[in-house]
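Only a single protein chain was left out; the remaining protein chains are all shown in position.
What follows is chain A.
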Amino acid sequence: MKKILASVIVAAILISMAFSLSGCGEEQVVLNVFNWGEYIDESLLDEFEKQTGIKINYKTYDTNETMLAKLEAGGSSYDVVFPSDYAVSEMIRKDMLLPLDFENIPNYKYVDERLKNLEYDPENKYSVPYFWGTIGILYNKNMVDDPVDTWDILWNPKYAGQILMKKDVRDAMGASLKRLGYSMNSTNDEELKQAQQALLEQKKIVTGYYGDEIKDMIANGDAAMGLTYSGDFMELYWDESADFSHIGFGIPKEGTNLWFDCMVIPKSCKHKKEAEMFINFMLDPEISYQNSIAVGYTSPNVEALNRIRQEMPEVFELPAFWPDDSILENSDVYVDLGDYKSVYNQLWTEVLVD
(Lines give C-alpha, C1' and ligand atoms only; values in the text may rest on other atoms or scores of the structure.)
Protein backbone atom coordinates (compact mmCIF):
# COMPACT_ATOMS: atom_id res chain seq x y z
CA MET A 1 0.00 0.00 0.00
CA LYS A 2 2.78 2.38 0.93
CA LYS A 3 4.64 1.61 -2.27
CA ILE A 4 1.61 2.42 -4.41
CA LEU A 5 0.98 5.63 -2.52
CA ALA A 6 4.62 6.67 -2.81
CA SER A 7 4.77 5.97 -6.52
CA VAL A 8 1.55 7.90 -7.13
CA ILE A 9 2.97 10.89 -5.26
CA VAL A 10 6.26 10.74 -7.13
CA ALA A 11 4.43 10.49 -10.46
CA ALA A 12 2.24 13.43 -9.60
CA ILE A 13 5.21 15.56 -8.57
CA LEU A 14 7.09 14.65 -11.76
CA ILE A 15 4.09 15.53 -13.91
CA SER A 16 3.57 18.85 -12.21
CA MET A 17 7.30 19.61 -12.48
CA ALA A 18 7.26 18.86 -16.17
CA PHE A 19 4.29 21.16 -16.41
CA SER A 20 5.91 24.05 -14.59
CA LEU A 21 9.20 23.63 -16.46
CA SER A 22 7.49 23.95 -19.80
CA GLY A 23 6.15 27.25 -18.51
CA CYS A 24 9.50 28.93 -17.97
CA GLY A 25 12.66 29.00 -20.01
CA GLU A 26 13.05 31.38 -22.89
CA GLU A 27 10.46 34.14 -23.07
CA GLN A 28 8.25 32.82 -25.85
CA VAL A 29 5.26 34.85 -27.03
CA VAL A 30 2.03 33.05 -26.25
CA LEU A 31 -1.05 34.39 -27.96
CA ASN A 32 -4.29 33.84 -26.05
CA VAL A 33 -7.02 33.25 -28.59
CA PHE A 34 -10.62 32.93 -27.42
CA ASN A 35 -13.14 31.68 -30.00
CA TRP A 36 -16.48 29.92 -30.26
CA GLY A 37 -16.27 26.14 -29.79
CA GLU A 38 -15.75 24.16 -33.02
CA TYR A 39 -15.37 27.32 -35.08
CA ILE A 40 -11.98 26.96 -36.74
CA ASP A 41 -9.95 24.48 -38.75
CA GLU A 42 -7.60 23.51 -35.93
CA SER A 43 -4.77 22.59 -38.28
CA LEU A 44 -4.49 26.32 -39.05
CA LEU A 45 -3.32 26.90 -35.48
CA ASP A 46 -0.39 24.54 -36.05
CA GLU A 47 0.26 26.23 -39.36
CA PHE A 48 0.41 29.67 -37.72
CA GLU A 49 2.73 28.39 -35.00
CA LYS A 50 5.01 26.85 -37.61
CA GLN A 51 5.12 29.99 -39.75
CA THR A 52 5.72 32.51 -36.98
CA GLY A 53 7.13 30.63 -33.99
CA ILE A 54 4.41 32.18 -31.84
CA LYS A 55 2.61 29.74 -29.62
CA ILE A 56 -1.18 29.82 -29.52
CA ASN A 57 -3.14 29.14 -26.38
CA TYR A 58 -6.57 28.44 -27.85
CA LYS A 59 -9.65 28.45 -25.63
CA THR A 60 -13.33 28.33 -26.50
CA TYR A 61 -16.68 29.70 -25.28
CA ASP A 62 -20.35 29.03 -25.99
CA THR A 63 -22.05 32.44 -26.14
CA ASN A 64 -21.14 36.10 -26.49
CA GLU A 65 -22.44 36.64 -22.97
CA THR A 66 -20.09 34.02 -21.49
CA MET A 67 -17.17 35.57 -23.31
CA LEU A 68 -18.10 39.08 -22.13
CA ALA A 69 -18.47 37.88 -18.55
CA LYS A 70 -15.01 36.29 -18.62
CA LEU A 71 -13.40 39.38 -20.10
CA GLU A 72 -15.11 41.72 -17.67
CA ALA A 73 -14.20 39.59 -14.65
CA GLY A 74 -10.52 40.18 -15.38
CA GLY A 75 -7.85 37.96 -13.85
CA SER A 76 -6.59 36.78 -17.22
CA SER A 77 -5.70 38.36 -20.53
CA TYR A 78 -6.92 37.60 -24.03
CA ASP A 79 -5.30 38.74 -27.26
CA VAL A 80 -7.85 37.88 -29.94
CA VAL A 81 -11.57 37.21 -29.39
CA PHE A 82 -14.44 36.57 -31.82
CA PRO A 83 -17.58 38.46 -30.73
CA SER A 84 -20.70 38.74 -32.90
CA ASP A 85 -21.87 42.07 -34.31
CA TYR A 86 -23.97 43.33 -31.39
CA ALA A 87 -21.31 42.18 -28.92
CA VAL A 88 -18.72 44.18 -30.85
CA SER A 89 -20.79 47.34 -30.46
CA GLU A 90 -21.36 46.60 -26.79
CA MET A 91 -17.62 46.14 -26.30
CA ILE A 92 -16.93 49.41 -28.12
CA ARG A 93 -19.50 51.18 -25.94
CA LYS A 94 -17.92 49.78 -22.79
CA ASP A 95 -14.45 50.74 -24.03
CA MET A 96 -13.15 47.18 -23.93
CA LEU A 97 -11.39 47.14 -27.32
CA LEU A 98 -8.13 48.41 -28.78
CA PRO A 99 -8.26 50.05 -32.22
CA LEU A 100 -6.62 47.87 -34.88
CA ASP A 101 -3.54 49.02 -36.74
CA PHE A 102 -4.48 48.16 -40.32
CA GLU A 103 -0.88 48.67 -41.44
CA ASN A 104 -0.23 45.33 -39.80
CA ILE A 105 -3.28 43.74 -41.42
CA PRO A 106 -2.64 44.20 -45.15
CA ASN A 107 -4.93 41.27 -45.98
CA TYR A 108 -7.86 43.42 -44.92
CA LYS A 109 -7.98 44.50 -48.57
CA TYR A 110 -9.47 41.11 -49.46
CA VAL A 111 -12.55 41.71 -47.29
CA ASP A 112 -15.73 42.29 -49.30
CA GLU A 113 -16.35 46.06 -49.44
CA ARG A 114 -20.03 45.52 -48.64
CA LEU A 115 -19.05 44.03 -45.30
CA LYS A 116 -16.97 46.97 -44.10
CA ASN A 117 -18.07 49.95 -41.99
CA LEU A 118 -21.27 48.31 -40.77
CA GLU A 119 -23.48 49.68 -38.01
CA TYR A 120 -21.80 47.78 -35.19
CA ASP A 121 -18.42 49.36 -35.95
CA PRO A 122 -19.25 52.35 -38.17
CA GLU A 123 -15.72 53.47 -38.93
CA ASN A 124 -14.32 49.96 -38.89
CA LYS A 125 -11.68 50.80 -36.34
CA TYR A 126 -11.95 47.80 -34.03
CA SER A 127 -13.12 44.73 -35.90
CA VAL A 128 -12.54 42.53 -38.91
CA PRO A 129 -15.23 40.08 -40.05
CA TYR A 130 -14.46 36.36 -39.63
CA PHE A 131 -17.60 34.63 -40.88
CA TRP A 132 -21.01 35.98 -41.78
CA GLY A 133 -24.46 34.73 -42.61
CA THR A 134 -28.18 35.22 -42.24
CA ILE A 135 -31.07 33.81 -40.30
CA GLY A 136 -33.82 32.14 -42.26
CA ILE A 137 -36.21 29.24 -42.38
CA LEU A 138 -34.93 25.67 -42.45
CA TYR A 139 -37.60 23.34 -43.86
CA ASN A 140 -38.33 19.78 -44.88
CA LYS A 141 -39.21 19.73 -48.58
CA ASN A 142 -41.44 16.69 -48.13
CA MET A 143 -43.61 18.47 -45.59
CA VAL A 144 -43.83 21.98 -47.04
CA ASP A 145 -45.36 22.61 -50.47
CA ASP A 146 -45.48 26.42 -50.46
CA PRO A 147 -42.46 28.46 -51.46
CA VAL A 148 -40.45 29.38 -48.38
CA ASP A 149 -39.69 33.01 -49.17
CA THR A 150 -41.69 35.00 -46.65
CA TRP A 151 -41.91 35.26 -42.88
CA ASP A 152 -45.68 34.72 -43.23
CA ILE A 153 -45.13 31.00 -43.70
CA LEU A 154 -44.14 30.76 -40.02
CA TRP A 155 -47.59 32.18 -39.24
CA ASN A 156 -49.47 29.91 -41.69
CA PRO A 157 -52.11 27.86 -39.80
CA LYS A 158 -51.78 25.14 -42.44
CA TYR A 159 -48.56 24.09 -40.69
CA ALA A 160 -49.95 24.29 -37.17
CA GLY A 161 -47.97 22.09 -34.80
CA GLN A 162 -45.04 21.76 -37.23
CA ILE A 163 -43.30 25.09 -36.68
CA LEU A 164 -40.25 25.56 -34.45
CA MET A 165 -39.18 28.98 -33.23
CA LYS A 166 -35.74 29.99 -32.01
CA LYS A 167 -35.58 30.59 -28.29
CA ASP A 168 -33.68 33.82 -28.67
CA VAL A 169 -35.10 37.23 -27.97
CA ARG A 170 -33.43 39.10 -30.83
CA ASP A 171 -34.06 36.41 -33.46
CA ALA A 172 -37.72 35.81 -32.60
CA MET A 173 -38.64 39.46 -32.09
CA GLY A 174 -36.58 40.36 -35.16
CA ALA A 175 -38.43 37.91 -37.41
CA SER A 176 -41.75 39.26 -36.16
CA LEU A 177 -40.67 42.88 -36.64
CA LYS A 178 -39.37 42.23 -40.15
CA ARG A 179 -42.60 40.46 -41.13
CA LEU A 180 -44.48 43.64 -40.19
CA GLY A 181 -42.06 45.72 -42.23
CA TYR A 182 -40.11 47.21 -39.33
CA SER A 183 -36.42 47.26 -38.54
CA MET A 184 -34.96 44.43 -36.46
CA ASN A 185 -33.37 47.10 -34.30
CA SER A 186 -36.61 48.97 -33.72
CA THR A 187 -36.81 51.01 -30.53
CA ASN A 188 -40.38 52.13 -31.17
CA ASP A 189 -42.70 50.94 -28.40
CA GLU A 190 -45.69 50.72 -30.72
CA GLU A 191 -43.85 48.57 -33.30
CA LEU A 192 -42.54 46.27 -30.61
CA LYS A 193 -46.02 45.87 -29.14
CA GLN A 194 -47.32 44.80 -32.55
CA ALA A 195 -44.43 42.37 -33.01
CA GLN A 196 -45.16 40.86 -29.60
CA GLN A 197 -48.87 40.52 -30.45
CA ALA A 198 -47.93 38.67 -33.62
CA LEU A 199 -45.69 36.29 -31.65
CA LEU A 200 -48.49 35.63 -29.16
CA GLU A 201 -50.79 34.90 -32.09
CA GLN A 202 -48.18 32.61 -33.60
CA LYS A 203 -47.68 30.74 -30.34
CA LYS A 204 -50.98 28.90 -30.93
CA ILE A 205 -49.51 27.08 -33.93
CA VAL A 206 -45.87 26.81 -32.78
CA THR A 207 -44.63 23.41 -31.59
CA GLY A 208 -42.06 24.89 -29.28
CA TYR A 209 -39.11 27.22 -28.73
CA TYR A 210 -35.68 25.62 -29.08
CA GLY A 211 -31.97 26.32 -29.47
CA ASP A 212 -29.55 24.39 -31.66
CA GLU A 213 -31.78 21.26 -31.61
CA ILE A 214 -33.99 22.77 -34.34
CA LYS A 215 -31.63 21.56 -37.06
CA ASP A 216 -31.76 17.94 -35.93
CA MET A 217 -35.51 17.99 -35.30
CA ILE A 218 -36.22 19.16 -38.84
CA ALA A 219 -33.71 16.76 -40.38
CA ASN A 220 -35.48 13.93 -38.53
CA GLY A 221 -38.92 15.01 -39.70
CA ASP A 222 -40.16 15.96 -36.23
CA ALA A 223 -41.25 19.35 -37.57
CA ALA A 224 -41.74 20.91 -40.99
CA MET A 225 -39.86 24.19 -40.56
CA GLY A 226 -38.05 26.38 -38.09
CA LEU A 227 -36.10 29.57 -37.60
CA THR A 228 -32.34 28.87 -37.79
CA TYR A 229 -28.98 30.32 -38.74
CA SER A 230 -27.76 29.83 -42.31
CA GLY A 231 -24.82 27.95 -40.82
CA ASP A 232 -27.14 25.23 -39.50
CA PHE A 233 -28.23 24.45 -43.04
CA MET A 234 -24.64 24.49 -44.30
CA GLU A 235 -23.66 21.98 -41.68
CA LEU A 236 -26.27 19.51 -42.94
CA TYR A 237 -25.27 20.32 -46.52
CA TRP A 238 -21.59 19.49 -45.95
CA ASP A 239 -22.34 16.26 -44.08
CA GLU A 240 -21.50 13.71 -46.76
CA SER A 241 -22.37 10.61 -44.79
CA ALA A 242 -26.12 11.15 -44.69
CA ASP A 243 -28.62 12.34 -47.26
CA PHE A 244 -30.10 15.73 -46.43
CA SER A 245 -31.33 16.62 -49.93
CA HIS A 246 -34.87 16.87 -48.55
CA ILE A 247 -33.83 19.82 -46.40
CA GLY A 248 -34.03 23.37 -47.75
CA PHE A 249 -33.29 26.84 -46.47
CA GLY A 250 -35.24 29.93 -47.48
CA ILE A 251 -34.59 33.59 -46.73
CA PRO A 252 -37.72 35.73 -46.53
CA LYS A 253 -37.92 38.46 -49.18
CA GLU A 254 -38.93 41.01 -46.53
CA GLY A 255 -35.31 40.87 -45.43
CA THR A 256 -33.65 39.26 -42.47
CA ASN A 257 -30.81 39.60 -40.01
CA LEU A 258 -27.25 39.65 -41.28
CA TRP A 259 -24.90 38.36 -38.62
CA PHE A 260 -21.16 38.71 -38.37
CA ASP A 261 -18.65 37.03 -36.14
CA CYS A 262 -15.63 39.29 -35.97
CA MET A 263 -12.06 39.32 -34.79
CA VAL A 264 -11.20 42.01 -32.24
CA ILE A 265 -8.39 42.78 -29.81
CA PRO A 266 -9.54 43.43 -26.23
CA LYS A 267 -7.83 45.88 -23.91
CA SER A 268 -6.26 43.12 -21.83
CA CYS A 269 -4.13 42.18 -24.86
CA LYS A 270 -0.41 41.77 -24.08
CA HIS A 271 0.91 41.18 -27.59
CA LYS A 272 -0.93 43.52 -29.91
CA LYS A 273 1.44 43.14 -32.83
CA GLU A 274 1.30 39.36 -32.74
CA ALA A 275 -2.48 39.51 -32.37
CA GLU A 276 -2.64 41.60 -35.53
CA MET A 277 -0.38 39.06 -37.22
CA PHE A 278 -2.88 36.37 -36.31
CA ILE A 279 -5.81 38.39 -37.66
CA ASN A 280 -3.87 39.02 -40.86
CA PHE A 281 -3.08 35.31 -41.10
CA MET A 282 -6.76 34.40 -40.83
CA LEU A 283 -7.56 36.86 -43.65
CA ASP A 284 -5.03 35.32 -46.02
CA PRO A 285 -6.96 34.08 -49.10
CA GLU A 286 -5.54 30.56 -48.90
CA ILE A 287 -6.10 30.23 -45.14
CA SER A 288 -9.53 31.82 -45.31
CA TYR A 289 -10.50 29.40 -48.09
CA GLN A 290 -9.36 26.39 -46.07
CA ASN A 291 -11.15 27.61 -42.95
CA SER A 292 -14.38 28.34 -44.79
CA ILE A 293 -14.41 24.84 -46.33
CA ALA A 294 -13.66 23.20 -42.97
CA VAL A 295 -16.18 25.15 -40.91
CA GLY A 296 -18.71 25.44 -43.75
CA TYR A 297 -19.63 29.07 -43.18
CA THR A 298 -19.33 31.94 -45.64
CA SER A 299 -16.01 33.77 -45.60
CA PRO A 300 -15.89 37.57 -45.98
CA ASN A 301 -12.76 37.11 -48.12
CA VAL A 302 -13.39 37.88 -51.81
CA GLU A 303 -10.42 35.87 -53.05
CA ALA A 304 -11.36 32.83 -50.98
CA LEU A 305 -14.94 33.05 -52.24
CA ASN A 306 -13.78 33.28 -55.86
CA ARG A 307 -11.86 30.08 -55.41
CA ILE A 308 -14.85 28.31 -53.88
CA ARG A 309 -17.01 29.62 -56.73
CA GLN A 310 -14.64 28.09 -59.27
CA GLU A 311 -14.38 24.76 -57.54
CA MET A 312 -17.93 24.38 -56.30
CA PRO A 313 -20.26 26.70 -58.24
CA GLU A 314 -23.29 24.82 -56.93
CA VAL A 315 -22.65 26.15 -53.40
CA PHE A 316 -23.33 29.65 -54.64
CA GLU A 317 -26.84 28.57 -55.65
CA LEU A 318 -27.65 28.10 -51.97
CA PRO A 319 -29.20 31.14 -50.29
CA ALA A 320 -27.74 29.88 -47.02
CA PHE A 321 -24.20 30.28 -48.37
CA TRP A 322 -24.74 33.13 -50.79
CA PRO A 323 -27.87 35.25 -50.27
CA ASP A 324 -29.17 37.44 -53.12
CA ASP A 325 -28.01 41.04 -53.26
CA SER A 326 -31.61 42.16 -52.89
CA ILE A 327 -31.82 40.36 -49.56
CA LEU A 328 -28.62 41.96 -48.35
CA GLU A 329 -30.10 45.38 -49.07
CA ASN A 330 -33.27 44.74 -47.05
CA SER A 331 -31.53 43.18 -44.11
CA ASP A 332 -30.42 44.57 -40.78
CA VAL A 333 -27.36 43.95 -38.69
CA TYR A 334 -28.12 43.79 -34.98
CA VAL A 335 -26.85 46.78 -33.05
CA ASP A 336 -26.38 46.96 -29.32
CA LEU A 337 -29.66 48.27 -27.90
CA GLY A 338 -28.14 49.49 -24.67
CA ASP A 339 -30.72 49.95 -21.95
CA TYR A 340 -33.57 49.34 -24.40
CA LYS A 341 -32.59 45.66 -24.34
CA SER A 342 -34.73 45.24 -21.22
CA VAL A 343 -37.87 46.20 -23.17
CA TYR A 344 -37.20 43.40 -25.65
CA ASN A 345 -36.52 40.95 -22.84
CA GLN A 346 -39.70 41.92 -21.02
CA LEU A 347 -41.91 41.50 -24.11
CA TRP A 348 -40.25 38.23 -25.08
CA THR A 349 -40.61 36.78 -21.58
CA GLU A 350 -44.30 37.60 -21.72
CA VAL A 351 -44.57 35.62 -24.96
CA LEU A 352 -42.76 32.63 -23.46
CA VAL A 353 -44.80 32.46 -20.24
CA ASP A 354 -48.16 33.28 -21.82
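Rule of thumb we're sticking to: a residue touches a chain if its C-beta (ideal position, glycine included) is under 8 Å from a C-beta of that chain, and two chains touch if they have at least 3 such contacts; residues count from 1.
Rule of thumb we're sticking to: contacts and distances are computed from a predicted model.
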Per UniProt, and picking from "Lactate utilization protein", "Spermidine/putrescine transport system permease protein", "L-serine dehydratase" or "Chromate transporter", the hidden chain is "Spermidine/putrescine transport system permease protein"
One chain isn't shown here. Among A:Asp101, A:Asp146 or A:Asp239, which residue touches it?
A:Asp239
Among the options A:Ala219, A:Met277, A:Ile327 or A:Val351, the absent chain makes contact with A:Ala219
May I ask you to list the residues on chain A that touch the chain which is not drawn?
1, 4-5, 8-9, 12, 15-16, 19, 32, 34, 36-39, 42, 45-46, 57-63, 66, 73-78, 211-212, 215-217, 219-220, 231, 235-236, 239, 241-242, 244
